[in-house]
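The complex appears here minus one protein chain, its other protein chains still in place.
Residue numbering begins at 1 within each chain, and the chains themselves are lettered A and B in the order written.
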Amino acid sequence: MEFSDPKGIYQQIADRVQEQILRGIWVVGDQIPSVREMAVELGVNPNTVARSYQALVERRILANQRGRGFFVTEEAVSSIVQTLRNEFLEKDLPKIIKTMRLLGIGPEEIANHFHGNETNPGEDTDET
Amino acid sequence: MTSSFSVYRLWSLMRSDFLAERRALTWAAGILIFTVLLMSLQQMQWGQMDYSMHQKLYGYALFIWGIFATSRAFRVVHDPTRNEAYLLLPASSLEKFFARLLPITVGIGIFLPIFFFALSAIVESVRMVIAGTSLPLFNPFNSEIWKLYGYYIIIQAPFFLGAIWFRRFNFLITSFAIILFYLLLAIAILITARITIGATEWQQLHGQNSLQVPETGAINHYDYLNFGIAHDLFHQLLTTNWSFLATVFWIVVALLPPVLWWIAWLRLKEVQVDHGVQ
Partner (left out) sequence: MITSNKIGKMIEFENIQFGYKKKTLFNGMNFALESGQIYGLLGLNGAGKSTLLRLLSGLLFPQEGSIRVLDYDPVQRNPSMLSEIYMLPETPHLPTLTDKNFVSRMARFYPNFDSSYLESLLKEMSVPRGQILTSLSLGERKKFHLAFGLACRPSVMILDEPTNGLDIPAKGQFRKIVAEALAEDRILIIATHQVKDIELLIDNVLILHEGNFICYQSLSQISSAIRISQETNRPDSNSEKLLYTEPSLGGYTAVWADTETNGEHQDLELLFKAAITNPEKFTQFTSGVHKL
């Protein structure tokens, strides 16, 4: 896995965990890889992984069971979706709208693409 | 394991050195065997018998091999590619010191007599078969052998110190330093003798070409280089207590190796890596 700068690695590790949960690879109650396993897999500092996990625990996406490891909570998916939704609406959407305005693309054109895409077999449509 | 000395670590160090030097040791032993065989063959051919051949060869081997090995004992310390690993090796300076000192003192002192005894036994039995005659075997318990060994230890010590002290050419520098030291010592003794003994005896001494001080004879108290200091004491020492002086001399000589070794150990403790950045 390559990390794109300049986003902090610790944020990227958190993103990765969230993506795995969203895609249903890790489901509620699953134990996710330990800090050490994750650090070795990614070749990053274990302390950084620990900080990422801690941040996810604070957001109630993960639960830390002392001595046993980190588990996916029941509210994980909804919490992630909520955060990502907000992020999308606040950060990404304004950029898209700005570009649309620049290029003269109207909402109808986007809607057509949006509905057209839905009929295609997407890779994660069956999960969400 | 105590922190500053453990027999296990000392043994590990010597084992490691031995494994590293295995090839060089095999070569040295091979050259020795070859030389002894060659000399025996030569003697057989000429029909001459040198009854102390083995003992002489032992002496040469002891000094040449011993001093050579001594001069190389701390090469690793002066080698910038290896000294860091050597200094970081988990063993104390004392262990590292003994690991290098013991093989070239005790080790060689035990190995060479055994080696020469075995070698002489082989060579002489061959000679017996071929020529029908043989030389006496090398006797490790001959007092001459151990006298030679004593001299070796005395001479080896300054070279051991030189090996740790001087970065390069330590054999040459040490040899030069020893010669220089004895020259200076001789000059100092001569000057002291000249001042304390006085002109009359000096002439007598000079004439006799030795340090034998005459038993009798007037001592010129008013000689211009005679300061009168310790005059009588020296005179007495030189005339009546010659054996006492000789004893003092040998005590000093016998103390020299331990003192030089000790300085070498202090030096090893303090050695730092030379660093590219100046």
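Operating definition for what follows: a contact is a pair of C-beta atoms (placed from the backbone, for glycine too) under 8 Å apart; a residue touches a chain by one contact, two chains touch by 3 or more.
Predicted, not measured: the structure shown is a model, and the values here were computed from it.
From the options B:50, B:84 or B:144, the residue with contact to the unseen chain in the full assembly is B:84.
In the full complex, chain A touches the hidden chain at residues 3, 5-11, 36, 39-48, 51. Think of the hidden chain as still there; on chain B it touches residues 1, 3-4, 6, 8-9, 12, 15-16, 19-20, 81-82, 84-85, 87-93, 95, 269-270, 272-273, 275-278.
The rule we apply is simple: only the chains that are shown with their structure count from here on.
Centre to centre, using the average C-alpha position, chain A and chain B are separated by 78 Å.
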